[in-house]
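The complex is shown incomplete by one protein chain, all other protein chains being positioned as in the whole.
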Amino acid sequence: MSGFGALRFGRALCLSFGPDLTGGSWLSVLERVAPVTNAVPPGKGETGSRAAALALSWSGLRQMGLEETALASFSRPFREGMLQEDRLRRLGDRRGDDWETTVVPGGPVWSANTPLRASAAGLRGGFDVPDGTAAEAHVTTALSVHAMLLLYTGSDEDASAWCAEVEAALRPVGVTVARSRSLFIDPEHPEQGNISREHFGFADGLSQPDPYDVGGAVTLDDVPVTQPRPVQGVPLGDFLIGYRNGHGEPSPGPVLPVPPPDDDGPAQAGLVRHPTAEGFLDLGLNGSYIVVRELKQDVAAFWQSMDANADRIRRHDPKHASHVTADWIAERVIGRNKDGHLLCPKGTLPPVNGAPNNDYLFWKDDRYAHGCPAGSHVRRANPRDALAPDDASRPSLLEAANRHRILRRGRKYGTSIADPRQDDGQERGLLFMCLNTDIARQFEFVQQTWLLNSSFAMLYGEEDPLLGAPGPMTIREKPLRRIVQVETYVQLVGGDYFFLPSLPALRYFALL
Amino acid sequence: MTPAVSGPIYRWEVGRKGQLAAAMLQLAPPVMALLRTVRPLLRLGSFWVVTRYDDVLEVFDTDAVYGVPYQPNLQVITASHPFFLGMPDGPEYQAQLATMQAVVLASDLPHLGDEAERLAAARIGAANGRIELVSFVRGVAFDLIARYFGISEPAPGSFALWGSRLFEFQFTGSAQDKAWRAEAEEFAVNFQKHIDRAIAARREVVAAGVSPDDVLGRCLARQAAGAPGYSDVEIRTAILCMIVGGPPQPPMVLPQAIEQLLRRPAWFAAAQQAARLDTPDNNDRLRAIITEAMRFDPLAPGFKRVALSSHELASGTPRARRIPAGATVFAATASAMMDERRVPQPSCFDPDRHAHNYLHFGHGLHECFGRFINHATLHRMVKPLLARPGLRRARGSAGRLEKRGPFAHRLELVFDDDA
Partner (left out) sequence: MKQVTLCVPLEVKPESCSRLTAAIEDLKRQEDKSADPNSPNFWRLRERIPTLHFMSISVFPAHDYDPVFILEANFDGPEGAFWNDLTAVVGEELRVMIRCCKRPSDGTGALYDAVTALASKRSVAPYFEARTQRPSVFHHGNRGLACQQILRDHSVFLETVEELDRRAPQLYRGEAPAKVHADLRTALLPNHRWLDDQAPERISPAERITDWAALTLFVLLLLAVAAAPGLLLAGLGVARDHLVAMALASVVATAAALLFWVRHLEVRDSSHDRPRQDERMLREMIRREDWITQNHMGSIVLIKPGVLRTVIVRAGHRGLHLALRALRASRAGYLGSMRTVHFAHWAFLNNHSRLLFFSNFDHSWDSYLDDFIEKAHGGLTLAWGCGVGFPTTRYLVGEGAEHGRQFKAWALASRTVSRFWYSAYPDLTVDQIERNHRIANGLRNKSLDDSAAEAWMLDL
């Protein structure tokens, strides 16, 4: 679960299996060059100068030979993949046969290329007639990614070197690096936490959920955190399989049938019995699902668009819009200023211990969104209590919002831009990654119901100004709101859903 | 002079009978409303009155059982030559319908609409601020259709007289009434001869190299090309029936509609507004207002049909009744258009109603052949009048619509003539 914040550099490697690869022995090879690192809670020492994490796609597990029952026991989104056509529509990537403008032209470059589920559509019984509906489209990408390997290092040189070692070791066993992205963070004030600026220039990685667990699995300074903290408290089970989740039950995960007595592999790997599925081993416990979306950012387009909007607004309203600058609009697109302080009606929230305050609520001080716009990225990404219709329902709305939280582990890739208004032709962006145990209730909900919802918080025809389709964005001012026209600055390059196994599960996969 | 040259436009206009009948008909709407509720299928001997929307439609839609009773009277008018109005559905019906559809074209409609408006405007220009609406519309309607069909006015005699009297005979007369029948035959023979002469005259004109593009011209061209269904007698019969069946209707419904509008000043003003703003949208608006006004006083209270075989009407409902063969069934379209079970808020004047709320032109197989012409021309005939400033009722009883039997008799209007 760790983001390995102390290791500021790294590589994201998209691994692709050759056609002949079977079994999990390649994992043993990987173990020798890049041992997957156990999660270390923050403040409990560091893992050294290198750390690695590995996540596998459903198509990857299938090719490695994981048995059918186990494959079928993963959650539906993971089994179907992110490029299933209905899912693409809900995620705002594709509608019918057309990719949206928020995807690179021609469609994503890489994904897990999860096969279509066996369809019963062809089966006909007596009296059956065709109903004329089209068959499901199989949306695929040029690159097939079967596993994501994340390498974290203290320097970029080390990352390059390590990457070369891994590549050399894996090639003979039929695993190639199909795509590589150099990751980095550059916190300006490491002592205040690892707050780094993303490419547009805004502090990123703020406002993460605070996991707690009634069973005592979460500790802070050796004290178990068994109660949710007021604003950001989210049960551990929403991020780690097998613990109590938002629905008040252990979050469900994949299982493995107990093997015949002569096969002691699973036992050796350390898999334990599943608590409710009799005769099954718990393949999911301590694992999680990780959503990966490679998002390309066009920094120059963003700032040029902010300039154009500021110009237009000042032109239309020369007397009362002198405060409307590109920065002013950009801050409202994000909902925070560049240093990460939340916008509020009186300016920005004061820092707490020098760092941005993340334990705020919206309803009481900024109900009408005169400070932080209702459609701003941060307010959409986590509305907290903002959607409450009245004072009395605030607690339940905050609780409801917290059932849809994700643990973000993204890092930026590419190089920083010299002049944000001048396109240098370099590719850069964010490798968005997040952990959740219920992809539909967490990541997909946030994307569909909050970020890309065109009628979020009583707005009309507006999507997230950063990630959504081009269109209007309302900024409330007294007495009359302003509307800016946002363009597409961020495009999906590739991505998919992966399973982040626990160490015992990973050891079991190596035995396949 | 013979009655075929001059005389009252309708027999109903002679004596007190017409006034009495008109007064009786005033009572029809409340009676029908009561019947719809308590006795939707009312039997009076072998005469059945059908008052609900659903059942009226079923009568029309079941044309194999409920045949048209027009044949006996029609034979008097056409000298026993067949016309599709009197026929049951079948190849012959469809063939004759097709010969008519080939010469009365949808593409003529815009021009017909403009022509109706032009003819009406010309008459209003000569009216000196006072107009009797029934004869005004009658003049426009017969003039318009005669020109369109390519038959000139008879002299002596008039289309308005011949057409109206034959219309009256066809729909309210009886072939058993010897005097009436003899009178109708005289009108019919005159009419037939006039059309025969017109056909002969036209043939000479065509031979001389002139070929006007009207219905008669098209019929003769098809005849020359050897198309079936266009013999001289068939052409004559068709034109005769069209002139008898069509133009007598606007002078009934339009004055009735205007009377209804005059009772509703806001809608009268809306109609005037639409008439003055001369755009296609406003033409549509005017038509909608007139059509809705007609619903409150339609052309006829209903249509008669004859049961050719025994049939259960409204089967599957509690009001189902078996209609015996030979019964006369009166499908009360006026009542159906006021049936609150199907027509939303029927007593409310609402020009935005859907087409299927209206049964002005009947429904099904024998739905009025002229409905498209009416659709294009009816509202245009009164449009120039409505556009006149200061249009209002004439003083006194002349400014109220008078009827004779089912027919509009007179309604005088005045307007400011200084424009």
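We just call them A and B in the order they show up, numbering each chain from 1.
Here is the rule we go by: a residue touches a chain if its C-beta (ideal position, glycine included) is under 8 Å from a C-beta of that chain, and two chains touch if they have at least 3 such contacts.
Bear in mind the structure is a predicted one, so any value in this text is a computation, not a measurement.
Taking the complete complex into account, the chain left out of view touches A, B.
Touch with the chain omitted from the figure is made, among B:R264, B:K304 or B:R342, by B:R342.
The omitted chain makes contact with just one of the residues A:V223, A:A418 or A:M458: A:M458. Take chain A: the residues that touch the chain left off the picture are 85-86, 89-90, 95, 117, 119-121, 127-133, 136, 246-249, 252, 316-317, 319-321, 368, 388-389, 393, 396-397, 399-400, 403-404, 440-441, 444-445, 448-449, 453-455, 458, 460-461, 476, 478-481, 483. Looking at chain B, the residues touching the absent chain are 53-54, 57-58, 61-62, 315-317, 320, 340-345, 352, 354, 356-357, 364.
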